[in-house]
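Here the structure comes first, spelled out in structure tokens, and everything after it is commentary.
Note that one protein chain is taken out, while the other chains of the complex remain in position.
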Amino acid sequence: MSRENNNTKHQVGIAVIGAGRIGLVHCEALTRVPGVQLVAVADFIYEAATTAAEKFHIPLVFQDWKEVLKLPQVHGIVVCSPSDTHADIIVAASRAGKHIFCEKPIDYDLKRIDLALTAVERAGILFQLGFQRRFDANFRRVREAVKSGEVGTPYMLHIVSRDPAPPPISYIKQSGGLFFDMMTHDFDMARFCMGSEIVEVTSLGANLVDPAIGEAGDIDCAVVSVKFANDCIGTIECCRKAAYGYDQRIEILGSNGSVNIGNNFPNTAIISNSQTIHRDLPLNFFMDRYKEAYAREMETFVDIIQNHKTPPVSGLDGRIPVVLAYAALQSMKEKRTVRVDEIDSTASVLAHPKM
Amino acid sequence: MSRENNNTKHQVGIAVIGAGRIGLVHCEALTRVPGVQLVAVADFIYEAATTAAEKFHIPLVFQDWKEVLKLPQVHGIVVCSPSDTHADIIVAASRAGKHIFCEKPIDYDLKRIDLALTAVERAGILFQLGFQRRFDANFRRVREAVKSGEVGTPYMLHIVSRDPAPPPISYIKQSGGLFFDMMTHDFDMARFCMGSEIVEVTSLGANLVDPAIGEAGDIDCAVVSVKFANDCIGTIECCRKAAYGYDQRIEILGSNGSVNIGNNFPNTAIISNSQTIHRDLPLNFFMDRYKEAYAREMETFVDIIQNHKTPPVSGLDGRIPVVLAYAALQSMKEKRTVRVDEIDSTASVLAHPKM
Amino acid sequence: MSRENNNTKHQVGIAVIGAGRIGLVHCEALTRVPGVQLVAVADFIYEAATTAAEKFHIPLVFQDWKEVLKLPQVHGIVVCSPSDTHADIIVAASRAGKHIFCEKPIDYDLKRIDLALTAVERAGILFQLGFQRRFDANFRRVREAVKSGEVGTPYMLHIVSRDPAPPPISYIKQSGGLFFDMMTHDFDMARFCMGSEIVEVTSLGANLVDPAIGEAGDIDCAVVSVKFANDCIGTIECCRKAAYGYDQRIEILGSNGSVNIGNNFPNTAIISNSQTIHRDLPLNFFMDRYKEAYAREMETFVDIIQNHKTPPVSGLDGRIPVVLAYAALQSMKEKRTVRVDEIDSTASVLAHPKM
Partner (left out) sequence: MSRENNNTKHQVGIAVIGAGRIGLVHCEALTRVPGVQLVAVADFIYEAATTAAEKFHIPLVFQDWKEVLKLPQVHGIVVCSPSDTHADIIVAASRAGKHIFCEKPIDYDLKRIDLALTAVERAGILFQLGFQRRFDANFRRVREAVKSGEVGTPYMLHIVSRDPAPPPISYIKQSGGLFFDMMTHDFDMARFCMGSEIVEVTSLGANLVDPAIGEAGDIDCAVVSVKFANDCIGTIECCRKAAYGYDQRIEILGSNGSVNIGNNFPNTAIISNSQTIHRDLPLNFFMDRYKEAYAREMETFVDIIQNHKTPPVSGLDGRIPVVLAYAALQSMKEKRTVRVDEIDSTASVLAHPKM
């Protein structure tokens, strides 16, 4: 007795634009989401696209991302190309009626962000931004503790955000600077976990890790004090280097107590010898640390397409942290508290070539 | 510019026998292993097989496991059927030239185990036993700490093994008893982490969790002292119930220090309130706790087929813990230390209907 | 065979001024320091003084602190009276040639602080200020990690400082405010652990814990960003209430890694039940948390008298945090970064009756 299995589940066709590091992460996550057909991959560097296609059995390969928008079997695109292409792709994909998952940032120019988001709105397509930490079990537990009232009325927040090592200077130079490149993620976590908007920022930066970063016009250490609409206050600290690896923590104090999260580790082993009691280093960088979060992020993107749900990370969620980064930059320069509503919607990183 | 991707990678055809809980875990893991073709699924309960087939897009579905052995496109089988069918399936699959992954136990009758292992040997097929903890990052770290000399010459071992709650009495009755059903896993971990064979056991059991377990002729708490061939000593404790969930730990002390592992948790959040400083419960049971281990176990099985490697968990690794369980049972009854070489190879659980 | 023991060790005569809570802590610590003779105790509330005298076998009891300065057998005084009496007592004791241990603050009026410190300097007596955290094993370990180069070149600092519950409003009203009453301790820890002076502060305050504190003109939550002379940056957060008890932590990140300290607990027990994995609350408040530190502080005071050593916490160490509190207050009001050298030495808390 035997039978051919005939699965009739609604399949979602996805094309991935950009087959670099993060593009491959999303491809792998997508191969594990039931109901997904990886239809096409595009990358300006054609070899990158073909390599991805072979690894993940993707039938169609392109150099030009515009080609994937023409494919009727593509329902949604995953944008992992360089940041300065995001806005254009969003506008074109919106017009082509494709749902969009876009890696952060949409852009660092608020006018271009607004252009992109307007295109999305007009097209009525679904748009999800790539703040993967929102899908991380630790940060979600913090959000839950605040939202459910477990910590009571929130008072204060502190975020620690440290990379294992600075990126190459070439990357630094085109990164938009620490507030844009690193801290936008943390601004998002502050808003997400607190459930309230930041209304004032005061910032302080330093160049302590590598003089070359300073010479490139950037900082590598920063602290930002924030005030929320709900009157809570907090601090966010970023550093480009932690010798022990990737360090991502948050603590929120409220009237009933506090919630704070630590890092994730490859194992739970404790080694005790004649020198110390120790454990292995935490998961080294975002690819390992947020592997599960990336998987859930893609599952969510497929789910919102399949069931036409509201994306949990919207275009506005991508715009606000950029505004906050402008405010932080201005505060550091002017050595004063900056109200977020001071930032003009025409602010552009091009107007701030050097910090 | 576009191109059809033509992946020529060597595909491995796998059939899964038994579509119960653990069968589904292995199916899911297999769908994520590159190069695997899930060819067929069989289950005596046909609905279970069809459900699995639909979920994992498996083309062929059978009620009788013998059918899958006839398929030429099946290179390996994954045996997840009831324990008392394992030996027969192993013998038949060996004759059919299929590589075998088999859930533990092979059997609890040493004669039947030996029959099965002889069939495997004669056929020259690859056989891997389902001790998934060997693929867990924590236990592997312990093994590494011992093997590499990080803890020096080993002295002592302690294993804690607790289930969140006892299984139904119906399961208990046909389980073979705590030493066979639970502690064989721990005997394997003791051997694996210590890298030495157990030569003596002394055991103590109690019925404290549920009187119904005692009435069924079993115990629900046990401690076993072990002596290893390398002269190390240790203790293993098992309990059918830990109110806080699944608890799997090991500690090894050596001349340079110790290594010990804790449980895995769903998140790292610490909540502090006016009563306590606390965290969420550990991952609840083996399905969550060893999810990664099951995935690596299947990757390994596919890899050994693809590259004809030596399986990391052999048939003998399945036989030895059963011998140890007999020794533990005898020690408990006779209130004395039992040498492992006292256990006759004709020992059979049928000869021990009641503990 | 027996012998009368004739101990000839140099005895130090100490008088305690102020027999309130902290006065009693110091009395108890002093009874345990070898070589100390508790000679006299004075308190404006005479019953407080007699109670202390009975408990600690102190032979002489006074209402007026001036009396103890006349006693030739008093070598040093321990000042635990209300803050507004400290400066006067310091001036008088200096003139009387008594060594002085003084609880913080010397005063909140910089002119009065300077008067007191000038008197100390002219008299050439030994003066130690009561920043007990400098004697705490955790904070000392942080200092050591920075000083020894264990964390490399320091980059950033974060201090968490939370009381279990706000003091009575009556206390709040005369406390000088959160920056003076609470955060001066944390400014001292920042300087002590970092080994560098704070040169800029930017602060943010909020009244979230209790509206009555706001009505009294104070805040109950505050964050202060600091910049050090060594270019490091950091943040200090204070809150008048943590439901789980006293919370005193510090973290310093440097080029080689980080050091951070947690709280102290009454025991190490971990309780696991069907709800959580938890432990008892940390030691509740400074009396328990710093019991050992207070003991070491008194041992040190006696030791510096016996051996004429340099006090480890000087008068200047008492002055600087007050200047920093003025800077923080001004920054909060003016919503800008304040350079510490902007604070005029005539700054007086009397000039800032309300925040």
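The chains carry the letters A, B and C, assigned in the order they are written, with residues numbered from 1 in each.
Here is the rule we go by: a residue touches a chain if its C-beta (ideal position, glycine included) is under 8 Å from a C-beta of that chain, and two chains touch if they have at least 3 such contacts.
What you see is a predicted model; the values in this text were computed from it and never measured.
Listed residues B:I45, B:I169, B:I233 or B:L316: the one in touch with the omitted chain is B:I233. Considering C:L69, C:V91 or C:V151, the position touching the chain not shown turns out to be C:V151 (whole complex).
Across B:K66, B:K241 or B:K291, the single residue that touches the chain missing here is B:K241. Here one chain is not drawn; of B:K55, B:R141 or B:R162, the residue touching it is B:R162. Where chain A meets the chain that is not shown, the touching residues are 242-244, 271-282. One chain is missing from the display, and on chain C it is touched by residues 1-5, 7, 31-32, 34, 46, 50, 53-55, 57-64, 67, 137-138, 140-142, 145, 150-151, 256-264, 266-274, 280. Residues of chain B that touch the chain left out of view are 152-153, 155-156, 158, 160, 162, 200, 202-206, 208-209, 221-223, 225, 227, 231-235, 237, 239, 241-244, 247, 251, 253, 255-258, 335-337.
What we mean here is this: only the chains that are shown with their structure count from here on.
The geometric centre of chain A is 39 Å away from that of chain B, both derived from CA atoms.
Averaging Cα coordinates per chain places chain B and chain C 58 Å apart. Centre-to-centre, using mean CA coordinates, chain A is 43 Å away from chain C. Shared interface positions of chain A, i.e. residues touching 2 or more other chains, are given as 256-258.
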